[in-house]
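With one protein chain removed, the remaining protein chains of the complex are shown where they sit.
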Amino acid sequence: MNNDEIRASLLKRSRASKNEIFGKVISGICITIIIGVVVSIFYFVASKGLATFFTDKVNLWKFLTGTVWNPSTNDAQGDPQVGALPMIVGSFSVTFLAAIVATPFAIGAAVFMTEISPKLGKRVLQPVIELLVGIPSVVYGFIGLSVVVPFVRRTFGGSGFGILSGTFVLFVMILPTVTSMTVDALNSVPRNYREASLALGATRWQTIYKVVLRASVSGIITAVVFGMSRAFGEALAVQMVIGNAMLLPGNLISPASTLTSVLTMGMGNSVMGSLSNNALWSLALLLLIMPLVFNILIRWIGKRGAMH
Amino acid sequence: MQNYDSSDRYLKNLDDGNREIALTTDDLHVAYGTHEAIHGVSLGFERFKITALIGASGSGKSTYLRSLNRMNDNIAGTKVTGKIMYRGLDINGDNIDVYEMRKHIGMVFQQPNPFAKSIYENITFALKRHGEKRKDVLDEAVERTLKQAGLWKQVKDDLHQSALALSGGQQQRLCIARAIAMKPDILLLDEPASVLDPVSTATVEDTLMELKKDYTIIIVTHNMQQAGRISDYTAFFHLGDALEYDETRKIFTRPKIKATEDYVSGHFG
């Protein structure tokens, strides 16, 4: 190329610069679509879910604290009976109980994987946990139905369906997630903390208990809250073992229901736009908001953890 | 670090009509956000010569070099002002097509960065993207550039092996071959030998001496012996200013500026 050709080519828009604009547009469209999906999920679910309160004039407080769910009939004051408390209590019960049971196991396994035997942890437990994550939730539900429910029935009496069975199933389902996040939290504790403690004559357990676990408290709590968020939103596995009775649960072994179980059972049996349908969407809205609450909680814990 | 008077400088003006100038910068400033890293550097680079940019870490020599083919454009918050004249055009201007310009002003980096592709693909990939489809032309480019980079004998039977399997020195020579496959006018090298062992360094230096027949070379180096061995001109950078620019011989034997003298004699700082 001679001088003039080079000069001309420098002043012209090249193939590459057109290609660059093309790339920006294409990738920009992709990200816009995802953002559009997020916005429309909130818009559509909220507009349906809020209709219960704005169109059907249901009192929010009554909705959250009422104990009778029977949208087609009215109560003594003439208000529709859409009390979501049984489901809210059901959802929170299985979530908290599953988290309470899973946490010691998750911490124990994570401590084993990071402090006791990293080799066995990496070779055996790590793949085991990855496989547990991969098992579909309907399979957990099926095993819950054919193993856990009969077990609970034989051991504790009743039908076997209920919060206890739901807890057992969710415990196994969130255990791998909580464990692997706890492993990350423990691994982020600097090596020299441990060495300093051991050098001072502490035993391995004292080091783990007093140094490593203390230093990773916020990470462990984050893992547990994340697991709870998962448990709260799990639908089919819980629905299959909880018994689906829309009653305020009196004990752990009588049939109950959760937000997700009512939604999976009920959405097909109601007419769009009717009060009973709108009320279901209100439950969906609750399900949509809860992960946000858990998310904010995780961030808040993370910030507090970073300050210490 | 000792404070030197930055107004005390000697910059040889090469643009005196006696030689061909490939590239000049005129009052070039580079700022990252609010921090100015280069405070107005004006230098001219002679065609088919090797010019070395030397100076301590943080002197701005690499930043300056990276501005010459606008590699700093992609770093958020960087602002380059002043003129960079190439073939009568200010290539720092908005009307210049950056991609086209970089075909003429190539660059080799400090870390060898071959693509995760075969040796053959490393050299031909950009050519193909720029529209060269003829197999014989591509084959010829691979052989020519690998020979020029002194790598042909070692890899001619493994052209379709992954480039990442090469040693560090071989990778860097492959990167040089890849850069000259574009047939650039000017080759910018940012400390190309700093991570290499002495033997690989020597081979890379031989390669550069060989290449200056066809290319104008500007090289940043922290190795003063290297600058002395291979370069025709040397610019000494200090805290974002070029303080001295002269023939390499003069810089290393009779520097005119105190800072340069301290630096080349190792009494710096």
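Labels A and B are assigned to the chains in the order they are written; within every chain, residues are numbered from 1.
The criterion applied here is as follows: contacts are C-beta pairs under 8 Å (C-beta built on N, C-alpha and C of every residue); 3 or more make two chains touch, one makes a residue touch a chain.
Here is the rule we use: contacts and distances are computed from a predicted model.
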Name of the absent chain as recorded in UniProt (options "Methyl-accepting chemotaxis protein", "M56 family metallopeptidase", "NADH-quinone oxidoreductase subunit K" or "Phosphate transport system permease protein PstA"): "Phosphate transport system permease protein PstA"
Selected residue (touches chain absent from view) among A:Ser216, A:Ser229 or A:Ser257: A:Ser229
Among A:Phe142, A:Phe156 or A:Tyr193, residue touching the chain not depicted: A:Phe142
Hidden-chain contact residue, picked from the options A:Thr182, A:Ser197 or A:Gln239: A:Gln239
Touch criterion as defined above, residue of B:His130, B:Arg144 or B:Lys256 at the omitted chain: B:His130
Which of B:Glu100, B:Glu191 or B:Glu205 contacts the chain that the document leaves out: B:Glu100
Absent-chain interface as seen on chain A, which is shown: 14, 16-17, 19-20, 22-24, 26-31, 33-35, 37-41, 44-45, 48, 104-105, 108-109, 111-113, 116, 120, 124-125, 128-132, 134-139, 141-143, 145-147, 172, 175, 179, 202-206, 208-209, 229, 232-236, 239-240, 260, 263-265, 267-268, 272, 281, 284, 287-288, 291-292, 294-295
In chain B, positions touching the absent partner: 69, 71, 74, 76, 99-103, 106-109, 111, 113-117, 125-126, 129-130, 161-162, 164-165, 175, 178-179, 182
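The definition used in the following text is that only the chains that are shown with their structure count from here on.
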CA centroid of chain A to CA centroid of chain B, Å: 53
Of chain B, residues touching chain A in the complex: 86-89, 91, 95-101, 104, 130-131
Chain B-facing residues of chain A, complex: 3, 6-7, 9-17, 20
